[in-house]
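Here it is, the structure in full.
All protein chains of the complex are present and in place, except for one that has been dropped.
This part shows chain A:
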Amino acid sequence: MLDRQTEPGLPPAPGVGYKPQHFTALMQDPGPVRWLEIHAENYMGEGGRPIAQLRHLAERFPISVHGVGLSIGGEGPLDRDHLDRLRRLCDWLQPASFSEHLAWSTHDAEFLNDLLPLPYTEETLARVCAHVDEVQTRLGRKMLLENPSVYLDFAESNLGEIEFLSEIASRTGCGLLLDVNNVHVSCTNRQTDARDYIDRFPIDLVGEIHLGGHDEDVDDAGAPLLIDSHAHPVVDPVWQLYERTISRAGPLATLIEWDNDVPDWPVLADEAERAARILDRVTA
C-alpha cells in the first residue's frame, strides 16, 4: 500500500467544508481538521468579510476549492465569465486542489442551483471531456471530478458510471473525487451493490474523499429513495464503505460535508475525529 501525498496537494487527513460560523473555533483549535474546503461561488465577490476570512484561513490551512456552478455536464458551452472568475480565485488563493461535479446546472444562461444528472453515452462522454479539458487549460491545473448522487436512470445510457468516469480521467488526465455518501445514495436508488462500486472504482485516480449525510424517502413503488442533503451526520453504512475504500486506497484527504442545518463546531469536529480514527486504524 502506498502512503502517498494525495494529488495535487491535500494532506491525507480529515478536512471539513468551511462555514463562517466556525471561523473562531477553527482558528482557536481545529482539532483533527487539517484542511478546509470552500464552495468557489461563495468567494467570487470583490471583497468584504468572506474574502478577508478566507485570506486568514489560507495562511493556516491548505484549501480545497470545490465548484458547484460550472455545469461541466451541460449541453451548451461553459460559461467563460464564470471560468474567468474561477481562475481569478485560484490565482490569488493558490488552492491545494480544485474539484467540480459530473453534473449540469446551467441551461441557456439560467442557473438552476442543483447538480442535475446526465445520461452516460459516447456523445455525453465527448462533451464532458471537452469541458474538463477547457477547465484544466483555463485554470492551468489538474482538476478532480466528483461522482454524483443520482435518483433516476436514463433509458438512453449505455455506459456504466465507473466506466464513464474512468474514461474521462483517461482522456483528460483529470483526477477523481470519490463521494462515498453519493455511492451509497446512488447505489441504493439504483438498487445496485455499493461495495461492488467501491471495489471497482479506479482508486489510484482518487485525490479526495467526500463523506456527508442524506435524507430518506421512498419512490412511487415504495422502494427506498435516498436524497443527498448534507444536512445530517454520516450514517454507519457510509462509514463502513469509507473504511472499505481506505483499506483499498491507503490514507486519502477526507472531507466531512455538512451544508444545511449546520451543527455547532463540536459536532462537526466529532465527525472529523471519526474519520481520523479510521485513517489511523487502517494505516497502522
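The rule is simple: a residue touches a chain if its C-beta (ideal position, glycine included) is under 8 Å from a C-beta of that chain, and two chains touch if they have at least 3 such contacts; residues count from 1.
Basically, contacts and distances are computed from a predicted model.
Considering only "ANTAR domain-containing protein", "ABC transporter permease", "Putative DNA-binding protein" or "Cysteine hydrolase", the record for the omitted chain gives "Putative DNA-binding protein", by its UniProt protein name. The hidden chain makes contact, of the residues A:H107, A:R200 or A:R277, with A:H107.
When the full complex is taken into account, the listed residue touching the unshown chain is A:H82, out of A:H82, A:H131, A:H210 or A:R274. Check A:E156, A:D264 or A:D280 against the missing chain and you find that the one touching it is A:E156.
Hidden from this view is one chain, which touches chain A at 41-42, 44-52, 68-71, 74-75, 79, 82, 85, 104-114, 116-117, 119, 151-156, 189-192, 217-221, 223, 225, 227.
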